[in-house]
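One structure below.
Removed: one protein chain of the complex. Kept in place: all other protein chains.
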Amino acid sequence: MMHGHESRRRALLERGFHALCLGAVLLPLGLLALLVGDVLVDAAPRLSWDFLTSYPSRRAAQAGILPGLVGSLYLIGLTAAIALPLGVGAALYLEEYGKRGWLARLIEVNIANLAGVPSIIYGLLGLELFVRALGMGRSLLAGACTMALLILPIVIMASREALRTVPNTVREGAYALGATHWQVVRQVVLPLAFPGILTGAILSVSRAIGEAAPLIVVGALTYIAFLPRGIDSPFTALPIQIFNWVSRPQEAFMVNAAAGIVVLLATLLLLNGLAIYLRNRLQRRRYW
Amino acid sequence: MAQARQRAGTLREQIIERALLGSGVISVVTTAAILAVLAVETVAFFREVPLSRFLADTQWTPLFADKHFGIWPLLFGTLLTSAIAIAVALPFGLLAAIYLSELAPDRVRRLLKPLLEVLAGVPTIVYGYFALVVVTPLLQRVVPGLAGFNALSPGIVMGVMIIPMISSLSEDALHAVPMTVKEGAYALGAGRLETLFRVTIPSAFSGITASVVLAISRAIGETMIVAIAAGQQPRFTLDPRVPIETMTAYIVQISLGDTPRGTIEYRTIFVVGAALFLMTFAMNLFSQRMARRFRKGDG
Partner (left out) sequence: MLNGSVSPALPGAALRGATLADEAALPRETAESKLSVQGLSAWFGDQRVLHDIDLEIRPRQVTAIIGPSGCGKSTLIRCLNRMHELVPGARREGQVLLDGEDIHARSVDPVLLRRRVGMVFQKPNPFPTMSIRDNVLAGLRLTHRLRRQDQDAVVEGALRQAALWDEVSDRLGEPGIGLSGGQQQRLCIARALAVEPEVLLMDEPCSALDPIATARIEDLVHSLRDAYTIVIVTHNMQQAARVSQRTVFLLMGELVEEGETSRLFTSPGDRRTEDYITGKFG
């Protein structure tokens, strides 16, 4: 008695369920493909070199994304300059120095919680702290500081992961040669962890590029007809410009919004591709 | 000579360690700053508007002449869109997790899992555009009375965005159920589906719950998708077809305007922000507690 209707029914149910689960994976992916395809189609009429090099205008056909693109590039450059040293430093402290202490635990708990705070809250923080209290005004610097705080938890977590891949035996070998703590870290651990840290850095920066909410609160302008003149200058960013166009009732601006999205996605792809390429290239230099 | 160098070296080491510690402490300072900023403005707000009005009024009209400060319309807007998002993400995320963890051959899994992660990496403004320009018109053909701005469309799109949160973490949870437990079920004559539903999933339950709560928290805090596609009309309703406003979209709305500092209208964004923070913070704590319970192996 090892056969029967029950077996057949069960086999059918299993196969059906398998198909259902596979569908659950493929359907969202299909939607994503639809999304990208739609954006590309919508953007087509406006995608041109002219779009990339013009300033916004009241006339959709002439409105371009130059300030947004340049603003974003300045912004993430400045953000990275602030967030990376701080983030890697914090990761170094947690992994190499303070491992067991209560302070390290406190920092860890904070990072875990900060990673889950909605990005717009960071905007509120930036508004009160950087724009008002520290008097930076609605400037590139205020925006960069806000974004730096936003991506700091990600940088820290990614850097910690990278530091953890360095085997302890390597550290011990360096100590045994008489190196000080910092010498071990700087000359042995950091170079080995570098590919992972770099990848994490690029990925957190690419996350920053797509963020709009905190920048809106901090005061990125949605209509700007000049390029940032310095870190204390007003600024805009790619997603802000896109948001501005999407909010307009006229159809023509939707096309611009789509084109802006294409530029944003292309930038993201480039960044992620760079991260993967660098990681592979740097990884090959390892011999264990 | 060597001694002096050694002492300087030790001093240098100490300075470096302090500097690194300082970097770490920034995160503590950030949390403190967030709490301070929200608290200061919230307290100032409640000096003018009693808490009872905030909690009892069902209208939110801080910018009108006749000002109402009831949080409910914004709260409902947030909860409605988030509920729709979870209604989409939970079944898809869970089934996807089951597929990746239990059913997929290894090569397929290695291809599909990172692809699903891409969903989480798309900037939310792109999703917002999609919700407004593609999903809403599509749904309007199917849902009678669906307005151009509504809760349904961004809700669904948000749901798609958070699928990877549920699927990845649930997959880890399912994968962590020990093989011996599953073998115990097979040896009793359980088929794959019975083992999955009666043994594997219950054993992974707290891990799965942690992922779902985290996803809800993410949906509640989402800004751009709802700012673009849900509307700017705070409304005390649970009807997904009409324009509403979420807590996050309200903050955006005010920020785009010219509200001067120190006014009650300015303060409202911090009060709403504080409410938002409390909600997401509570959920994140709960999710962490669930994750800890799962790691301890209590199923």
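By written order: A and B. Residues from 1 in each chain.
Going forward, contacts are C-beta pairs under 8 Å (C-beta built on N, C-alpha and C of every residue); 3 or more make two chains touch, one makes a residue touch a chain.
All values reported here derive from a predicted model rather than from experimental measurement.
Colleague: Could you run through the displayed chains and say which ones the absent chain touches?
Modeller: Taken over the complete structure, the missing chain's partners among displayed chains are A, B.
Colleague: Determine which one of B:Ala185, B:Val242 or B:Ile264 touches the chain that has been left out.
Modeller: Of the listed residues, the one touching the omitted chain is B:Ala185.
Colleague: Which one, B:Val199, B:Ala229 or B:Met283, makes contact with the chain that was left out?
Modeller: The one listed residue touching the chain not shown is B:Val199.
Colleague: Suppose we count only contacts with the excluded chain; which residues of chain A make the list?
Modeller: 1-4, 6-7, 10
Colleague: Just the residue numbers, please: which parts of chain B touch the chain that's not shown?
Modeller: Where chain B meets the chain not shown: residues 178, 180-181, 183-191, 194, 198-199, 202-203, 205, 297-299.
Following the convention adopted for this analysis, only the chains that are shown with their structure count from here on.
Colleague: If you average the Cα atoms of chain A and of chain B to get two centres, how far apart are those centres in Å?
Modeller: Chain centres of chain A and chain B, defined by C-alpha means, are spaced 17 Å apart.
Colleague: For the complex, give me every residue of chain B touching chain A.
Modeller: Listed in rising order, the residues are 9, 12-13, 16-17, 19-28, 30-31, 33-34, 37-38, 40-41, 91-92, 95-96, 98-100, 103-104, 112, 115-116, 118-119, 121-130, 132-134, 160, 163, 167, 191-193, 214, 217, 220-224, 227-228, 248, 251-252, 255-256, 261, 269-270, 273, 276-277, 280-281, 284, 288.
Colleague: State the interface residues of chain A toward chain B in the complex, per the touch definition above.
Modeller: 10, 13-14, 17-18, 20-25, 27-29, 31-32, 34-35, 38-39, 42, 85-90, 92-94, 97-98, 103-104, 106-107, 110-114, 116-125, 127-129, 132, 149, 152-153, 156, 180-182, 207, 209-213, 216-217, 219, 222, 239, 242-243, 246-247, 254, 257-258, 261, 264-265, 268, 272
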